[in-house]
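Handing you this structure, nothing more for now.
Note that this complex is displayed minus one protein chain, with the remaining chains in position.
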Amino acid sequence: MDKVRVGMVGYKFMGKAHSNAYRALPMFFPNSIKPEMKAICGRDPVGLEQARAQFGWETSETDWRKLIARDDIDLIDINAPSDAHKDIALAAAAAGKHLFCEKPLALTLADSREMLEAAEKAGVKHMVGFNYRFAPAVQLAKKLVEDGRIGKIYHFRAVFLQDWIIDPSFPLVWRLQKEIAGSGSHGDLGAHLIDMARFLVGEFNEVIGMSETFIKERPIASAMTGLSAKGSDDAPRGEVTVDDATLFMTRFANGALGSFEATRFAAGHRCTNGFEINGSKGSIKFDFERMNELQVYFADDAEDVQGFRRVLATDPAHAYMDAWWPAGHTIGYEHTFTHEVHELMQAFADNRQPVPNFVDGVKCQEVLEAVDRSIEERRWVSISELS
Amino acid sequence: MDKVRVGMVGYKFMGKAHSNAYRALPMFFPNSIKPEMKAICGRDPVGLEQARAQFGWETSETDWRKLIARDDIDLIDINAPSDAHKDIALAAAAAGKHLFCEKPLALTLADSREMLEAAEKAGVKHMVGFNYRFAPAVQLAKKLVEDGRIGKIYHFRAVFLQDWIIDPSFPLVWRLQKEIAGSGSHGDLGAHLIDMARFLVGEFNEVIGMSETFIKERPIASAMTGLSAKGSDDAPRGEVTVDDATLFMTRFANGALGSFEATRFAAGHRCTNGFEINGSKGSIKFDFERMNELQVYFADDAEDVQGFRRVLATDPAHAYMDAWWPAGHTIGYEHTFTHEVHELMQAFADNRQPVPNFVDGVKCQEVLEAVDRSIEERRWVSISELS
Amino acid sequence: MDKVRVGMVGYKFMGKAHSNAYRALPMFFPNSIKPEMKAICGRDPVGLEQARAQFGWETSETDWRKLIARDDIDLIDINAPSDAHKDIALAAAAAGKHLFCEKPLALTLADSREMLEAAEKAGVKHMVGFNYRFAPAVQLAKKLVEDGRIGKIYHFRAVFLQDWIIDPSFPLVWRLQKEIAGSGSHGDLGAHLIDMARFLVGEFNEVIGMSETFIKERPIASAMTGLSAKGSDDAPRGEVTVDDATLFMTRFANGALGSFEATRFAAGHRCTNGFEINGSKGSIKFDFERMNELQVYFADDAEDVQGFRRVLATDPAHAYMDAWWPAGHTIGYEHTFTHEVHELMQAFADNRQPVPNFVDGVKCQEVLEAVDRSIEERRWVSISELS
Partner (left out) sequence: MDKVRVGMVGYKFMGKAHSNAYRALPMFFPNSIKPEMKAICGRDPVGLEQARAQFGWETSETDWRKLIARDDIDLIDINAPSDAHKDIALAAAAAGKHLFCEKPLALTLADSREMLEAAEKAGVKHMVGFNYRFAPAVQLAKKLVEDGRIGKIYHFRAVFLQDWIIDPSFPLVWRLQKEIAGSGSHGDLGAHLIDMARFLVGEFNEVIGMSETFIKERPIASAMTGLSAKGSDDAPRGEVTVDDATLFMTRFANGALGSFEATRFAAGHRCTNGFEINGSKGSIKFDFERMNELQVYFADDAEDVQGFRRVLATDPAHAYMDAWWPAGHTIGYEHTFTHEVHELMQAFADNRQPVPNFVDGVKCQEVLEAVDRSIEERRWVSISELS
């Protein structure tokens, strides 16, 4: 097997990021199986054709059912809005297509489980798009934890802070509508934190959360887009049906304590996706705004020179970096997707499931939903309640 | 009135910090009423005499009741271990002495209320030692919030991270024993965060918390001290009866969401006492390890130069700083106490209560106890339940 | 004109960076003229074919003269080792090809002037590869200076610090040999600083420098590569004929004072390419290791909130960023080349010379050579001496 033929549904923010990853892979990871950019799929023919040409896809389809029906496609990449994930995934699995689905897997835990079952039943590969795992600095964090260099973990705290909707006149885009997006900051940003916690610390035991929608009505947007949109003050207003911010605490299965906060109301934070781990032997800090860096502390350093090290994770010793540029030459956001697609192709090469896959998507959804229930019922909710 | 005659109970860590403040005040704030260092009080005559001579007190007493009985004392400064606060304060108030008490006021909310009532009934001045309010950078934060320059507050998140007891062989000092300390990280560190939140954001509405004691037994220490002690591996072991870490979430009365974490198990953090406020017009960040700095973001900065400003709060425009050194010349931890004592003396000059006073001590204790109850009963607890 | 057909000489570090830029441009800047990747040229057929396939070039040539002779090539991209620049550029200009040459233009000032003259005589477009100008944060610095927001410039200080040859057993790669590289840290790293100074501050008036070769002999490398190589301790040794570090001071034509340091012996600095500008109204700081950030200070900020702002130059208000990802999603090293190629294509669209071009290359070389002379003759050297 030397190539995987991809059909992609969605062509906005994530569609662009995925397309770039497919294009970059053969150049920077020439030993990887090559993803062939067969077809891109979307509803608006004009925007679709523009995206096809710009992103470099061979063909296009305006109906995802036709895309799935094509026999020159091996893998369906799903990055349409979240409410469309399930139907596409089920149909694709039924057609024997491999699956690469953006997070969150679905609007509900039940749906995400249905997707996992379908994928397993069909015997296809399935991956979920938790791209932040693939920053080399995060990979380093994983390695330090796995090798026991941080010791037993006591604390994990994570925040995902953005500020793009603080302005009350920012319009009611699809990401602010529950029926399309499923949830707000919680599912969009918190999902990444939950996956990061599972990746680095382990499974969740129980959670309790709180959330708020600070701005309850917004002008209805004239056109839906990814993250940007134009509203107007005299436009008709609609209700914001998702959370602007969600916080929760957790007790992990291994005894560590966790704190999580996702918000779109943190002025000055364009994309602060950060976490800290404190263990018995050391600590680790990460902030995606400085994604090439990892702060690492070792308690057994000589006593007069103990301190957090700012590790610039661009050395050959760091995951993926020998594929790019010499040490000290940084990479950016989009590279996480290239590494993610590299893992996906590697799973084909090794004939195994990629990681993270739909199991991780489901487990993330369990935590999301447990938090939602804990907010609704104002009590601690055990993850096992959702089994 | 040109002087206040002080009798101080306690001569360890806090006793040293208070003594230094009394000594520094006349030199750096010459227009202030002068605190006269009349008498220092402690139980061990040898250690006491050494402290008296070293810190510069005129006389000493080994019995606090005798100290209170002296008619050449106006103010009783209480910084003995927390379990002694109440008895001393009640007796001092009954004797008509003014009160300056370290935090937390007492081991329980009930006790702290009793202390407040006693002070009010006696008509004396009462202050509680939340010294972190008095960092010039924190004063700047307060000013920015009060002047509306940060707008409506959406988020407050605060951590107080230390790492001095991570080693399991660190001994069972008094701060780890509930009957003396009242609580662990929660009352010691969390209390400071709660006061900071009240100072900057406002009153708490409801809370829910979680806590953990990671190391449940420790060697019994041969000698009690402030923060340092020596244990030995073959020493007999005793139970740690306080929390190593406590986290909680809150909803403030003004609608803001709050997140709090106090721990002594955060490797690499000697004294990270930090908070962040996000408002509709801007944000503020502070970390006590860089106490001369405040990070400030204004959403209405020109769109191409928006970013957190690192304000070095050492300019004449910053509170207290014209008393010290030229701009750019930093101050340290101990200065917060000098400023605190300045406020105390100013209250005498203005014939008003100092701020923060026992009311603030009680309100802090309410939150502490509400969190404790929320942990015990695993549910959200409204502060009003404790009224 | 809707495309420019490119023939590129060189396929190592810079060849990879340029190839990526040509590939990325049509996707992220779809309105740009498209560079067609016609032919790649190198001496080793095996390595060349691998690069051709990996980077995505249509054809290859092992003789640059044949490349230049092809009539399906509009632009010659020269990123072979520095000693080859001149011959290729002269021949390409004579054939009427447009020129895009990596820095430094040539091994000597005389050669670089000859190249400029040839390009001007041929009437072709000519660009020189000072890619760091094209970081959005640097573009912001330029805008702030040009708009007078920093005021009159008093100081410019710049360092380019690396540490890749500190180990004495690191081999004698071509970058350490004067006959191929022209110079060491000075021409390789200092050239970037000089161009940055010219871009942001203006022309140099006079200079005085000092330099050192700390490790005077190294093992001869078995295979030449870009920045990495393997030596061995028992390999025969050869003389290092370039500088390990060069420092110089300057007085700019506008009266500002400048300080420059380029070194490959700064342990812990993989690629610290940083500068600071101090003006009458404000200051600017930049460090390429955090290339998405610019530190900006304005003296007229309100007096209680003055401080360097950390501007994350990823907003739509920042140059090039609307082509990439939403605000807060960072870019990396390679993006500077994409922007550089965008400028090159824009020059074709506008029928003007790109900036920076060979004039900038020559002026940079003047300063480099003036510094060399100042070191040799141990005296201040005016740039005008080299006219």
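Each chain carries a letter (A, B and C) given by its place in the written order, and its residues are counted from 1.
The criterion applied here is as follows: contacts are C-beta pairs under 8 Å (C-beta built on N, C-alpha and C of every residue); 3 or more make two chains touch, one makes a residue touch a chain.
No experiment lies behind these values; they were computed from the predicted model shown.
In the full complex, the chain left out of view touches A, B, C. Screening B:Thr108, B:Thr213, B:Thr330 or B:Ser382 for touch with the missing chain picks out B:Thr330. For the chain left out of this panel, the touching residue among C:Ile68, C:Ala135, C:Leu176 or C:Ile208 is C:Ile208. Only one residue in the set C:Met27, C:Ala84, C:Ile166 or C:Leu386 touches the chain that does not appear here, and it is C:Ile166. Only one of C:Gly47, C:Gly96 or C:Gly268 touches the chain withheld from this view, namely C:Gly268.
Contact with the chain that does not appear here is found for just one residue of C:Phe199, C:Tyr297 or C:Tyr320, C:Tyr297.
Interface residues of subunit B with the unshown chain, by the touch rule above, are 13, 17, 19-20, 23-24, 26-27, 30, 50, 53-56, 162, 164, 226-228, 269-272, 288-292, 312, 314-316, 324-335. Think of the hidden chain as still there; on subunit C it touches residues 154-155, 157, 159, 161, 163, 166, 208, 210, 212, 214, 245, 247-249, 251, 255, 257, 259, 261, 263, 265-269, 276, 278-283, 297, 299, 306-308, 378-380.
Within subunit A, the residues in touch with the undisplayed chain are 140, 143-144, 296, 298, 301, 303-312, 315, 317-318.
The rule we apply is simple: only the chains that are shown with their structure count from here on.
A separation of 36 Å divides the Cα centre of subunit A from that of subunit C.
Centres computed as Cα averages put subunit B at a distance of 54 Å from subunit C.
Taking each chain's centre as the mean of its C-alpha atoms, subunit A lies 41 Å from subunit B.
In subunit C, the residues that reach two or more other chains under the touch definition are 312, 315.
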